[in-house]
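A single protein chain has been omitted from the complex, and every remaining protein chain is retained in its original position.
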């Protein structure tokens, strides 16, 4: 299976390295990026033979079975459609789109190409610890699951990156909480959302106010089967990145990631007894990003459905957008 | 300082034992209860000399400086007013009342007796671990606090007690979450609430539906200063009682009670590595109930304000009632 | 029960406060100390009516049913004998003596006064968490116990106190490890020691070498029933005081004090996720010191044997002395 990657920014380079070196059964044969240095890096470091300044050229050039999209969110939907029409399997970073209509357009296009695989990278589904929780639930360890409490916390970045990024990211709930939303849907068995409420505050980064965004937020979602979920998000943590998910069932509770340890080393020193923390999401989920690529390649190779559907991605966007609407209107939003 | 206690049920007996044996500077001289056996117990076990079948008789009998009310919630407000009018200091179990007008009536009556102390037993304010968090916050350990996430979880009681109790308790948010509400207000510096939203589900105890109550719930509260808080409550836990509170500030986060350990003994056996849990709130807060009584007695003796005001209790009821309204109307409720 | 205390240094004052204020059923009526200020403090703060410059005068003065000895170790044995001959019950801080012959002399004297209670303060037996472990073992939670791993670690004290104290303390094993030795004997059911080996190092406090002492050490003890035990000790920890004991049985393991938390508050900040630690043994065992005094008073009042015997104290000294001998001779020592 021959793969072309689009986008060689920070995350793009990581995906490219995984595909070039660590994913059995695939070959990274092409890359495209508008940045000359990035393409040079792909040739020099990873030996990617064919390099393109634009995506269309890569699609048109032939010799590629699948594309990996690690491009800005606003491009995802159209690039997926283009790839499908060019007969390529597609992996795209999350989120699918910030527009519900776009999500549905992609779903419809994909339906016209039943032989092609499309998967959006909700990376937590591929993390060993989340998978362990999922399997315990399926094995009945907590009875019937009915409640999730999940949060994603970023270490504070004083550089102001968050503020600039907020203009196009769709805001904290669509950028960060989509992971918690998708995780909750996955662990609860995909219930239908009926109502959400969100609240937030600007604790540190005043510049976020201009985009209607916040740096700390919390939300509740109710589902048609009676399940409920809490989502928390922060961009101002002092200790590091943290992804924690609790799933409560009628016979017990599981907590994935109760403490955000960088490693399994306890330090006893003048600060007490402590664990250092993962600085960013990448250290936490490095293994999951690799599993995700492997799983997608295996799905194509074995012609089996990917681990999650485009509709899962649409639902995450739909709920995320409702959270944003609730944050702005200060009302509960019905879905 | 001579104390009379009203109510000798499960919690009443615990308060009575503390007052009789473990609180320096006070003497338990009177008790009232409609249950003959309870009064006999107080005489026999604690040597309480004067015992009454009704509260008015105890108030009228003289020789009592202060009363401890461990009676049904619906009686608290009037019993406090009666005690104040009889010139007694009053400690009452929470909540102050399930009616906002009643709360205010008590506040007004208390204002007419500036020499008398009145305190509602929000016991967490007297727990060593919560106090440690409070002092760290005041010392600036987490910068400016702006977010709380607090939950109270009960072990599932298959006997159906929760269902029967729900008829008069005001529901899960007023019965259980008032503790989290008061804790959040305390740790955040008493901000003004502006909006709440609540959701819940019946996961186990179907009988709760008849009272509009739930056995698992979650809520968000927004405050005028931009602070936000999450409150969670459950009556169906498998592992035991759990009270956990996170306080997030601009420079760090504190978590009180990250794991509900019954003791500081780790067990490694066929079930893994584990801590057994406190079965009920009482084991968790036994020391705090004692501190609470000591603090109240010291406040009376030293003529200083109790650790929390009647208005704190009113606010907790006001927010708790708004949560219940939100749960029933499925809308955000403005305060 | 009327109590006189001998010794009002740091630990003496704590015992005195407990006896004066927190132990039901006893009255602190006398105190002796060679330090005038300490006696004044006892009179002023605790209202101790009778104060003596020397121990003999206190014993002779009458009106005292029991004495609490919080005096230098070298005085314990003779003071116990004197108290017994004066007809007093005796509580003495550990260790009983640094001389085995002295231990036995005290045992013999006590045997002549069967109506008098004598107890040495091995405080861990009265700690709630150690007691919880003990009760779990008796309930069969770990099958048959056969191995203990126990350590006592002090926070480094750069003042040099340890070095000066070492001249008379008997060294680290007799001063600190006696607690671990007694705990191991207690949890293992009092097996007969047959062989020990000890090693140590001077990592920080060079001055200890002049007394043949070390600031970090470890030891192994073998018992006649096949049980084995490890004891560790340190005076140079960066994080605080730590007492941790593992007990292994044929069906599981218990660990008392797996993490030396000062409180149940997790801090997430620039140092990671952490617990602050208890600075000294006193914060860790404050409740146990109180329980210990209560238990002794109750044993006298109810005329029942104290929780541990003089022979337990002798055995702890005997094993501790063998550890010291092994450290100095670099050989295994047979008992």
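Order of writing sets the chain letters: A, B and C. Residues in each chain are counted from 1.
Note that a residue touches a chain if its C-beta (ideal position, glycine included) is under 8 Å from a C-beta of that chain, and two chains touch if they have at least 3 such contacts.
Only a predicted model underlies this, so the values are computations on that prediction, with no experimental measurement involved.
One of C:33, C:131, C:234 or C:278 touches the chain omitted from the figure, and that residue is C:234. Note on the undisplayed chain: of the listed residues A:116, A:203 or A:254, the one touching it is A:254. Across the entire complex, the residue among C:163, C:184, C:218 or C:308 in touch with the chain not shown is C:218.
When the missing chain is restored to the complex, the residue among B:121, B:200 or B:240 that touches it is B:240.
Although one chain is not drawn, its touching partners on chain B can still be listed: residues 237-240, 242, 259-262, 266-277. Along chain C, the points of touch with the absent chain fall at residues 142, 144, 146-147, 149, 195, 197-204, 216-220, 222, 226-228, 230, 232, 234, 236-239, 248, 250-253, 258, 330-332.
Contact between chain A and the unshown chain involves residues 21, 24, 128-129, 132-133, 136, 141-142, 251-258, 261-270.
Heads up, the rule we're going with is that only the chains that are shown with their structure count from here on.
Rounded to a multiple of 5, the C-alpha superposition of chain A onto chain B involves a rotation of 180 degrees. Chain centres here are means of the Cα atoms, and by that rule the chain farthest away from chain C is A. Centre to centre, using the average C-alpha position, chain B and chain C are separated by 39 Å.
Touching of two or more other chains is recorded for residues 142, 251-253, 258 of chain B.
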